[in-house]
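The complex appears here minus one protein chain, its other protein chains still in place.
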Amino acid sequence: GGKSLEEKGGAASGGGKGDIVIGSAGFTESKVLAEIYSKIISDAGYRTTVKTLANRELYEPALEKGQIDVVPEYASTLAEFLNAKKNGPNPKPVASSDIGKTVTALKALAEPRGLKVLPAGEATDQNAFAVTKEFAARHHLKTLSDLGRSKEKIKLAAGEECETRPFCKPGLEKVYGIAVTGIDPKGVGTPQAKQAVKDGTDQMVLTTTTDATLDNFGLVLLKDDKKLQNADNVLPVVNAGSAGDKEIEAALGKLTDKLTTADLIELNRKVDAERQKPEDVARAYLESKGLAKK
Amino acid sequence: MSARSCLEANDWICGEYVRTRGQELLDATVQHVGITLVSVVIGLLIAFPLALVARRWRAAAGPVLGLTTILYTVPSLAMFALLTPVFGVSAAVVVTGLVLYSLTVLVRNILAGLESVPREVREAARGMGYGPVKLLFGVELPLALPALTAGLRIATVSTVAMTTIGAVVGYGGLGNLISSGMEGFFKAEVLTASVLCVLLAVVADVLLIGLQRLLTPWTRAQARARSRARRERRAAGRTAKKAVA
Amino acid sequence: MDAITGAWDWLAASANWAGEKGVWHRLGEHVYLSAMCLVISCLIALPVALYLGHIGKGGALAVNISNVGRAVPTFAVLVLLTLSPLGTAGDWPTIIALVLFAVPPLLTNAYVGMREADRDVVEAARGMGMSGPQLLLRVELPLAYPLIMTGLRSAGVQVVATATLAALAGGGGLGRIITAGFGNYDTPQVVAGAVLVAVLALLVEGLLVLTDRLFDPMRRGRGRARKSRTAADDAAPAGSPA
Amino acid sequence: MIRFEHVTKSYADGTTAVDDLSFEVAEGELVTLVGPSGCGKTTTMKMVNRLIEPTAGHIYLDGVDISTIDPVALRRRIGYVIQQVGLFPHKTVLDNTATVPHLLGWPRKKARDRAAELLDLVGLDPAQYGDRYPDQLSGGQRQRVGVARALAADPPVLLMDEPFGAVDPVVREHLQTEFLRLQSTLHKTVLFVTHDIEEAVRLGDRIAVYGTGRVEQFDTPATVLGAPATPYVAEFVGADRGLKRLSVTPIETGDLEQPPVVRLDDDAARAAARLDEEGAAWAVVLDADGGLHGWVSAAGLKAAGGGTETGAGAATAATGREVRDHARRMDAWLPTGAPLKQAFSTMLQHDAGWIAVLEEERFLGVLTPAALHAALRRSTAADAGRLARDEVVVESVPGA
Partner (left out) sequence: MIRFEHVTKSYADGTTAVDDLSFEVAEGELVTLVGPSGCGKTTTMKMVNRLIEPTAGHIYLDGVDISTIDPVALRRRIGYVIQQVGLFPHKTVLDNTATVPHLLGWPRKKARDRAAELLDLVGLDPAQYGDRYPDQLSGGQRQRVGVARALAADPPVLLMDEPFGAVDPVVREHLQTEFLRLQSTLHKTVLFVTHDIEEAVRLGDRIAVYGTGRVEQFDTPATVLGAPATPYVAEFVGADRGLKRLSVTPIETGDLEQPPVVRLDDDAARAAARLDEEGAAWAVVLDADGGLHGWVSAAGLKAAGGGTETGAGAATAATGREVRDHARRMDAWLPTGAPLKQAFSTMLQHDAGWIAVLEEERFLGVLTPAALHAALRRSTAADAGRLARDEVVVESVPGA
């Protein structure tokens, strides 16, 4: 859609190349990433705005329609989402812990929808499980394997879907031998889910690796030492029509190359623990990596 | 240093938060007020004819009320998911959703208000040659105002609260802050935005009470006369005192 | 369209109705939760509204205060309650959040209804020597009845619709069908859940309308009066210029 | 007993509706309040059952200051017919009527029976109207239900604010009669507002005539009509108050004229001669026992008598010989003590220029229009001068 972009750019005042809407999901990491994307793309000469939509159900259709042009995404999650969308609920999984295969599968699902999946980088934000510090200390837990060995009965705070997802309850039972007695459907990484673990109502909570509020609830992550989780590497997904430009791809590519999981954790921490604003955090990050235009 | 710690310590109340995010709070509040106002006004404009239809044709009453009920039960996520393709990602999505939600209360209360107009008053008006429209606006509506405003108050306050669910498409006013605060467990953000929300609701409610007072002077004729008499007495007392002095 | 046929299929599958996660069970939870909230709300709102409406004082303030309960999104209230010490108290956070939400329409409408009762009639009743409670129960309440019922119906429908939020706090109810659908990217299930909620709300509404008719203190009178009135209203001239 | 002591009521906007009112209604007395629209009658009533609190002054019921009585208990003792009727729209006519009995905890059956009885009393068939709602009644029917409702629990005190204002004369007459009948046995203490002076006169033991906010005259109906205390009262009770006195002035023996009296079996000729002698055109005819039979005209007697003398046939002579053969019947008569109004109406109704007045069976004399007029004038003068009636000589402008 370069041509159309040029036309757009021509019409736009200020000599910009066009308007790009970056979508973000409702959680911190997505917001920061969206801000970073926004900065980079605007440095590349586009006019950008960020729109926050609660979840994928809302922004993905908007992305397909071109109401949103770019979204920071996670390879496996998006793949499964599109998989379900195409094949109905509970289809044969396409995502795995292998990032390459996952991205290939994702591309296959995305392209027919007019979505262009840009290359994935090293940074990942996978699902992860957390328990209270005391619980971990009492039972000497560092990894999920430790938990499996401890034979503790576990009530898991997660989404209802955990029941069937291979990476969740079935995986925990099969791969780690953890005795999951039940699922408390308080959502993935929601405050109430973490609170339930803190209160002792539940013993473990499903959250993400980059969750920076765990400290607030006195929780620690258990390491996924047997690679149960899918490869949820961060990658930009764009609407092929409205944001398929090489320039955008190139600009985002530079970022993807530099971004690491540690960076994500740090970014989240700055927002969720230090309570800085996402846009400030984004700017500071880009400057520190020398990606920002002066 | 201490201010910093209040943000980092994640206190419920944090001055630093208000200081650093003043603009953000203001923007959110403005957006909140705007969306609420537009939604309530449009809601009223739609609810009114619906109520009239329900009153005029008794057979329509069931379907109209049923429809507003169904609309109210559509989960907000689903509602917005359905509306976004139509309106794009915009405030219109939120406004439309809120309008549809507000109909339940408004239609019902307008209907109840209109039904409560005393018979002989209605009859006198019709006997004088009030046409249906004049009758409605000149007689029934003013007399239905108390019930109507009761509904409007509930609808407005509810809409103030429900505007926050607009956060799912990024147009939730203070709701954007509440949901992001909730997500990041940012207590000060959640509390400040919630308090602002409550304040907005209270202010809107008080404004509506004021509006109703203004529009229904007859209900307070007695009280007004009393206070005027009191004022005059006081004034008289003052002049008397002056005269003595 | 897919979603709708899918939802139909989902609803038609008997497997989805049975068991602990089945519709029947969720429906039971939902009804229980809604009824509980409605009853508690009535127990709180009606006495206050009737009393204040009867003495004619303090109503504006009470309505104002109760409205605060509705000013914060129920969802936020629910989460905050869950995070508070009450969080471990089972359904209570949900119930409290819903009660806060259901009280204002009940309170406001009942209060306004009481205040709007025909003065001549109330005066006649007072002149007859009705005590405060008698005046309230025998005259003002019946006269306020239509508006009270309006409040109850609004509250009822809204509570049924909003009780889906219980799912967010890990509670039961039809909301669970919806959230589970979301989690599994199962749109038909989401739609099916929403339809169930809508149907339940309609049923509740219908039930309340029936109760309304059944207990209407002047059910016969109103019906007849209405009939004759509309008869006159409807008799618009066939060939009239207007 | 109800006593007003310097009672004043000013409304919030400064209107003084009642100003320094003092009067007393004795136990078992029925006092009617009349006065111009807006003069404070309703306000007075409502202060008695404390629907309105006076701005100043005190009201006593049976000697107790009502401001010390619990309003609810007070109102239970007082039946109240509100001016605006104020029926309960949500209750049937029967239930409306049974309201106070219900309140007082009567058994359901008894309350309903009582209500039905009272509906009957006010002329509404309980079977036909009992189950209707007020909406389905005419204006006058509603008002009557209001009256029935106030009377249902038989309260010792009644406040009635224009209770019969919207009913037709026939029903009103019926209601007044019923009410007087009740009152004569039950002796309730009643304040009764009416705009109908005739009603005030008919029902009231005393009448309170209100000026604006004040009582201008408080006296018996006859006195108010006959001797208005002020020109204002005179105007209010009406330019035709003399006529209204017709209803309150009784026929007295002194007012009667004594026309010639003949017996049925008197000889016709002799009777004719007597009339001739007295210069009378007619005579009253009594029967053998002294009861009223009718009248006979001088002309008729003379014609008959002449016929006999000039030698007509035996049959004529036989039929013409006695007064009986010439007398005409006259059934109408009045007892002494009947109001003059009745006398007047009866005369007109029977198209007569006089009416006989009897005491028991005994003929006392006849009342003629002129005598009626004189009686009325005398009674007016008597009340004005507060004299016994027979002390008054009507002579200022002589009668024809």
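A, B, C and D label the chains in the order they appear, each numbered from 1.
One rule holds in what follows: a residue touches a chain if its C-beta (ideal position, glycine included) is under 8 Å from a C-beta of that chain, and two chains touch if they have at least 3 such contacts.
Fair warning: this is a prediction, and the values are worked out from it, not measured in the lab.
Looking at D:Ala115, D:Ala148 or D:Ile197, the residue that reaches the missing chain in the full complex is D:Ile197. The chain not shown here is touched by just one of D:Glu27, D:Glu53 or D:Asp168, and that residue is D:Asp168. If you put the missing chain back, the residues of subunit D touching it would be 11, 13, 15, 34-38, 41-42, 83-84, 123, 132, 136-141, 144, 161-162, 165-172, 195-197, 235-236, 238-243, 245-246, 257, 259, 281-282, 295, 297, 328, 330, 341, 344-345, 347-354, 366, 368-374, 376-377, 380-381, 394, 396-400.
Hidden from this view is one chain, which touches subunit B at 118, 120-121, 123-132, 134, 139, 142-143, 216, 218, 221-222, 225.
The rule is short, and it goes like this: only the chains that are shown with their structure count from here on.
Contact with both subunit A and subunit B is made by C.
Looking at which of A-C and C-D shares more C-beta pairs in contact, the answer is the pair C-D.
Averaging Cα atoms per chain gives one point for each, and the point farthest from that of subunit D is the centre of A. The distance from the centre of subunit A to the centre of subunit C, with each centre set as the mean of the Cα atoms, comes to 40 Å.
In terms of their C-alpha centroids, the spacing between subunit C and subunit D amounts to 60 Å.
Chain geometry summary: the mean Cα position of subunit B and that of subunit D are 63 Å apart. Shown for subunit A are the residues in touch with two or more other chains, namely 57, 190-191.
Residues of subunit D in contact with two or more other chains: 135.
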